[in-house]
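For reference, the structure I am asking about is given below.
Note that one protein chain is taken out, while the other chains of the complex remain in position.
Order as written gives the chain letters A and B; numbering starts at 1 within each chain.
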Amino acid sequence: MAKAGEYIGRERTCGRSRRVLWSAALAMVASLAAAQAPLPGGPPAGADPNAVTAALGPPPPPPLPANAPPPATDPRNLNGAWYHTDALVFQITTDMFGNPTPYNDAGKKVMARRVKSLKDGTPFLNASARCLPVGQPWQMDLNMPFLILQSQDRIEFAFEEYHGLVTVQMDPAKALPPSYMGRSVGHWDGDTLVIETSGFKQPVWVDVTGSPASRNAKLTQRVRKVKTDHWILEDIFTLEDPAYYTRPWSWARQYDWRPDMTLFREYDCEVQTGAKDGMDPSLVSEPREPDEPNE
Amino acid sequence: MLSLAVSASATAAAEPANLEGMWKIEAPQMAFRPEGGVVPFTAAGRKRYQDNKRALAEKRLGDFDFATARCASPGLPRLMLTPQRFRIWQREGIILMQFEWNRLLRQIDMGGLVSPQIRVVSGPGPVVSEEALVGRSTPISRGHWEGDTLVVTSEGFADNTLIDNLVPHGYDLKLTEHLRLRGPDVLEDRIRIEDPATFSRAWDTVVTYRRVADEAFAENVCLDSLPVNR
Partner (left out) sequence: MNRIRIFALSLLLVPTLSLVSVAPAAAHHSFSGYDLSQTLSGKATIKEFRWGAPHSTGVFTIKDKDGKDMDLTLASATPGNFLKQGFNPRDFKVGGKVEITWHPSKSGATGGLMTSLKLPDGRIFNEKEYAQATGDQAAQAVEPPK
């Protein structure tokens, strides 16, 4: 059977070409449908879990129109709308160099508990499910746009999802109180914005599956505008949390400049989760061990 | 740092008026005061209003006031009654009101943004198509300048919010606001409210805000203030 795409370039004559056309089309439809359909018995052993969840995601948007305005020329002006185009990584399994995520024993224990909850069909409640601020870096991973708004003394990141907000104070003397999103202080290192976040009000889920971070975690981001074949915001994350990891570790994300995503959809999750009967009944409270770090 | 502050505020400065800054309502109030003294209800509107009053008296907030009972968005125009602060940002093609209360954001499309806006919830597509089906508590408003007055219209409402603490509205609510500086530190929002199912005619109300120090908001999470057992 011909593979999808093999039709391209062939002559449109009847007979053999017609069979190729149908084969190509059916193969393409089958592969697209398979990407959406449930996998009987789960994915094959050794399958990359993130490849499975990537297939669930929104397709990348088309490129910006040619007449779209570029970002400001000043490298320290990040104002505008940005969007995480790449597939959401449900479970950050390696650092940016391909080394396995350096969970320590406590981190592995938490992950095993959370993975088991998914396989058992008793997934845990977390900030996302409750519509509480989800903390960083989770908020930066979602496939929904955010706006950067800069003023004299601060940089606001306003997110469509969860109507989330991160305020980066550029004057450390004005650092805000501990909060769900942590308390973020920034400074410029040349044209790289360095954001240091600590002071989490509660432990955070680093990713969807539940890589943990304690209240004492420290997250550093190095953010800069970069022109590849289009404008992106490059963000190198470093997480330092001896409670759950054997060493600080880093991963990278890129966000596309998308002025066409400036207007947000509404995300009024509290209309559901704030109701007395609003929490999803399929979710359960996460049990904790008495000796868990920082709980 | 200076250069970025200059280029951002240059956008605001290039517009007929600069409304940027932090604002706070001058006289906190739960209900809009209609010009002329009375809200001109239709019979159906009055009935819903009285049902709401009864529910409030009987402490059944959850029956009609989702903002108070659940921390849902108060929507428009009720957000303009917030007793907390809001920050106005003026950027190319858009004006934003960033509310202290529960981190909510209101967007006013000034035209000129790159189009088409391409998204629906789950992939590419026109941005308004899905929301047009059910409306929003806080539609994307459309704005333009008339002299130094920002004229803002809002349509495409959901029907599960209130005009203020008691007054109901339906899907066909339309708001027209005239925002202008009455002085360097005083912002006025004149709001015209129209909804033929609820009100027998359009009615107007005015809210005034004072400029306050432009200090960042501490994180504001409404859900933390809801009683756990309710």
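Here is the rule we go by: a contact is a pair of C-beta atoms (placed from the backbone, for glycine too) under 8 Å apart; a residue touches a chain by one contact, two chains touch by 3 or more.
This one's a predicted model, so the numbers in the text were calculated from it and none came from an experiment.
Across A:96, A:129, A:175 or A:194, the single residue that touches the chain missing here is A:129. Although one chain is not drawn, its touching partners on chain B can still be listed: residues 120-123, 129-131, 133-134, 158, 171.
In the full complex, the hidden chain is touched by chain A at residues 12-14, 17-18, 21-22, 25, 28-29, 32-33, 36-39, 42-43, 47, 49-50, 52-53, 56-59, 87-88, 90-91, 93, 100-101, 103, 107-108, 111-112, 115-126, 128-129, 142-144, 161, 208-209, 265-269, 271-272, 275, 277-278, 280-284.
The criterion applied here is as follows: only the chains that are shown with their structure count from here on.
Listed in rising order, the residues of chain B touching chain A in the complex are 1, 3-5, 7-8, 62, 66, 69-73, 89, 91-94, 96, 98, 102-105, 107, 109, 113-119, 121-124, 127, 130-131, 136-138, 140, 160, 214-219, 221-224, 226, 230.
Across the complex, chain B is touched by residues 58-59, 61-62, 64-65, 67-69, 72, 74, 76-77, 79-80, 130-133, 147, 149-154, 156, 158, 163-165, 167, 169-170, 174, 176-177, 179-181, 188, 259-266, 268, 270-271, 273-276, 278 of chain A.
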